[in-house]
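Removed: one protein chain of the complex. Kept in place: all other protein chains.
What follows is chain A.
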Amino acid sequence: MYGYMDHLCQQFYRCTDWNEDNSYANVIETARNLIDFDIPDGASLIVSSQSSKNSFTSYTLSNLGMVNGSVAYLYSSRPLTTIEPSREIPLQELVSSYRILKPLNPPPDPIFWQQWHAGVRVDRKDTLLYGRLFLPGNSLEALLVRRLSPKSQLLVTCVSDNQIKNKGAITFNLQRDNGKWRNEIIYSTYESLIGYRGMYNIGFEESPSSSTNRSKVSPPVSRLAFGLEVFYGIASKSPGFSTAMRYTTQSAYTGTPLTLTLMSNPLMGHISATYAVRTTNASSFASRFDFNVYSYISDLSIGCEIWRKGAISSAVNSVEPPLPTDFSGVFKASTSLNSRKLRLLWEGRYKEILISTGAGISLSPRTPLATSVGIELQYSS
């Protein structure tokens, strides 16, 4: 389940029309959501509130190891109107699941964003500021997102902690999105890492005006995307390179959306292929096969998620497909042959609290043994 602050970031991107699906880092997002989901560690409690349309706070408390917690504040210059309290928010927005790709739209011309008033330009660039203080360890993390133009965005993240090298690190990420392609340039002070990410889409429907046609444009029938990333750590002389390809389509016979991706790291000889399918409105399945050409280490992982209808909706209508707000919980499971571990997760809502509990059961000794159990409670108002 996304934390409150992550959810706010996503809503900020949505409000400012920034397509996160177009990022190279999210190429295999669907398979990663279904197979590599996060199980909460220990017991944690997140309480958040929206002070106004622009400012939000969140407190977390967890007993991982010893009792620790954090305090976070977020400010957004653009009012985020789509934030709902935890008793009303649809569960699909918070749970990472099969990702239906949004239609690609070319960004508007920058001139459309200009606002003039009394001869003076009064438009402001959308900014999001976020900071979190971890209490026992006195470490700090901060994030700044600034939408420089309809086509570019600057993302700055920094961490200040006593235990990392040089006591802190800051990373700059300049992103340029054209609709059809996207480039990112990354620089991080931690070991002086520089990197480049690029993404190119085929099957992109051009539309003359994005804002009016957005609702009418049907979801893309099929889309192919290529991407690559190159990194080089200057201080430690460590290079890294990988390419990926994603094909999203709907099955010709049944119409079920499916996603195929292929990712490879030529330097290390690592190839990974995934296949994810959304069988019904309430269930998805994914599988992934990893193979290393040099060491012949291979692995097969599978994952699934099943949504559960709420009690109210099942009484009202059982014939029609459930509405998005009717889902009351989701159950996820994943396993892999090499790790010999079964990971289970249940996320749902109870009254006003969003609950996420999970367990990792290791199957390698003959008897199953629960190696990690966790629960996370979220409340937001």
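Going forward, a residue touches a chain if its C-beta (ideal position, glycine included) is under 8 Å from a C-beta of that chain, and two chains touch if they have at least 3 such contacts; residues count from 1.
Convention: contacts and distances are computed from a predicted model.
Here one chain is missing from view; checked against "Superoxide dismutase", "Cyclin-dependent kinase 8", "DDB1- and CUL4-associated factor 13" or "Mitochondrial distribution and morphology protein 34", UniProt names that protein "Mitochondrial distribution and morphology protein 34".
Touching the chain that is not shown, out of A:L61, A:I170 or A:A282: A:I170 (per the contact rule at the top). Within the whole complex, the absent chain has one touching residue among A:N63, A:S149, A:T256 or A:S295, and that is A:S295. Contact with the chain that does not appear here is found for just one residue of A:Y2, A:Y73, A:W113 or A:F241, A:F241. Residue-level contact of chain A with the missing chain is found at 24-25, 27-28, 141, 143, 157-159, 161, 164-165, 169-171, 173, 186, 188, 190-191, 193, 195, 197, 227, 229-231, 233, 236-244, 263-265, 267-270, 272, 292, 294-295, 297.
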